[in-house]
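Attaching a single structure in structure tokens format; questions to follow.
Shown here: the complex without one of its protein chains, the others still in place.
Presenting subunit A:
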Amino acid sequence: MAPRTLFDKIWDSHVVETLPDKTAILYIDRHLVHEVTSPQAFEGLRLSGRRLRHPDATIAVVDHNVPTSDRTLPIEEADSRNQIETLERNVREFGVPYFPLLSARQGIVHVVGPEQGISLPGMTIVCGDSHTSTHGALGALAFGIGTSEVEHVMATQTILQKPAKNMKVVVEGQVGPGVTAKDIMLAIIGHIGTAGGTGHVIEFAGSAIRDLDMAGRMTICNMSIEAGARAGLVAPDETTFEYVRGRPFAPKGEAFDEAVAYWKTLASDEGAHYDRVVELRAEDITPVLTWGTSPETVIPVTGNVPDPASEADPSRRAQMQRMLDYMGLEAGQKIAGTPVDVVFIGSCTNSRIEDLRAAASIAAGRKVAPGVRAMIVPGSGIVKAQAEEEGLDKVFLEAGFEWREAGCSMCLGMNPDRLTPGQRCASTSNRNFEGRQGPGGRTHLLSPAMAAAAAVTGTLTDVRELI
């Protein structure tokens, strides 16, 4: 057999049947369900009298809409409450396993899946959410899908898809101080652009990727979608196996050993073909952030905002100027020193315990700058409890941060955590689109350590000055 990539191997092992036009009926091992993109799918099943084929391969959780304040109080926003109650009715009716709001296991679906050992290497995983790419960090093929596909998976445990192209992004070398997985991924997106991965699955490789812990790999794969890719992947290795070992829903004992033996066969073969290869040197990557309203607008924190006059194409030039106007920035200005109103540390990109530790190491012994609202939103109830056990909550509270309950929160502002028009936010989330964190809100994407640095200085700041 010709040498195959990690993607090829997972794909091949899940093809149920290939249709004449090369569309595959692809078997799905795990379906993650949340309250926002599932109601119409459950309704579709009900209307067509279809059953949900595999409740035992499905897990539901509420995350997008949920308040991150006191959970014992009723949910104030009626339409959010309705979506949550609708999910609860649907999981009862179709027998889907569910982590309710008051469970410690509740959290952001892409934090919960790996944390519980529900997402495992070699699997195919889907969810009605584009950041499903996160689970690729385990060496699983994980796609974000729309609601029609959610219904298709519920009814058939498969999706219809043509094979993606293979792309490899290699980052060799060792990153400098203050440079995190988030900086690596933003640098990659800045390099290849938001459509750079369209039609491809990206495998991340090289020593700088292998050196990352699982949280870092999840940050990288999470934002594959911001590079336009269908999915992101990291080959499973000892770091992966140690992470998975002992998780609640992972195989145990002999079954685990058997699984590891299989997972070890998944790494790409020597000489496997990639349609595109991109190489970056870790040493060239500095702490970065975004200046505009597209995740590809990445500059070093020591850099300057670009000048639209340098763009030859008139429609692109106009679009750049609109970004500057929206963001309230001047062409050519230094980005560091720009005052922020809000700091958000959370989201499926950066809300794991490792992210909170990185933020706490900067916040410790310092105070949130006057007039800045700084919030920490852990990725799950389990992450929150772990952080409290380590005393991180006290570090944050003493510094003047808010310590909140788990959920998607201000990443997309579906719950009450929103920016008001004109507010500038240093955010560890994944998208800086216009209005993403609230109408008129201005988002700068950066790492948890850089976000904490912005909180304590009150401005966009090079975290290396605080290490």
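Just so it is clear, contacts are C-beta pairs under 8 Å (C-beta built on N, C-alpha and C of every residue); 3 or more make two chains touch, one makes a residue touch a chain; residues count from 1.
The rule we apply is simple: contacts and distances are computed from a predicted model.
Missing chain, UniProt protein name, picked from "ATP-binding cassette domain-containing protein", "Urease accessory protein UreF", "3-isopropylmalate dehydratase small subunit" or "Iron complex outermembrane receptor protein": "3-isopropylmalate dehydratase small subunit". Per the touch definition above, the residue from A:T68, A:Q106, A:T158 or A:S351 contacting the chain not shown is A:T158.
One of A:P251, A:P308 or A:G400 touches the chain omitted from the figure, and that residue is A:P251. Only one of the listed residues, A:P39, A:P163, A:G176 or A:G400, touches the absent chain: A:P39. If you put the hidden chain back, the residue from A:D63, A:E115 or A:E149 that touches it is A:E149. Looking at subunit A, the residues touching the absent chain are 16-17, 19, 21, 23, 25, 27, 29, 36-37, 39-40, 43, 48, 50, 55-59, 64-65, 77, 79-80, 82-83, 86, 97-98, 117-118, 120, 123, 128-130, 132, 144-149, 151-152, 155-158, 160, 162, 194-195, 198-199, 225, 228, 230, 249-251, 255-256, 258-259, 262, 294, 315-316, 319, 412-414, 421, 431, 433-436, 439-440.
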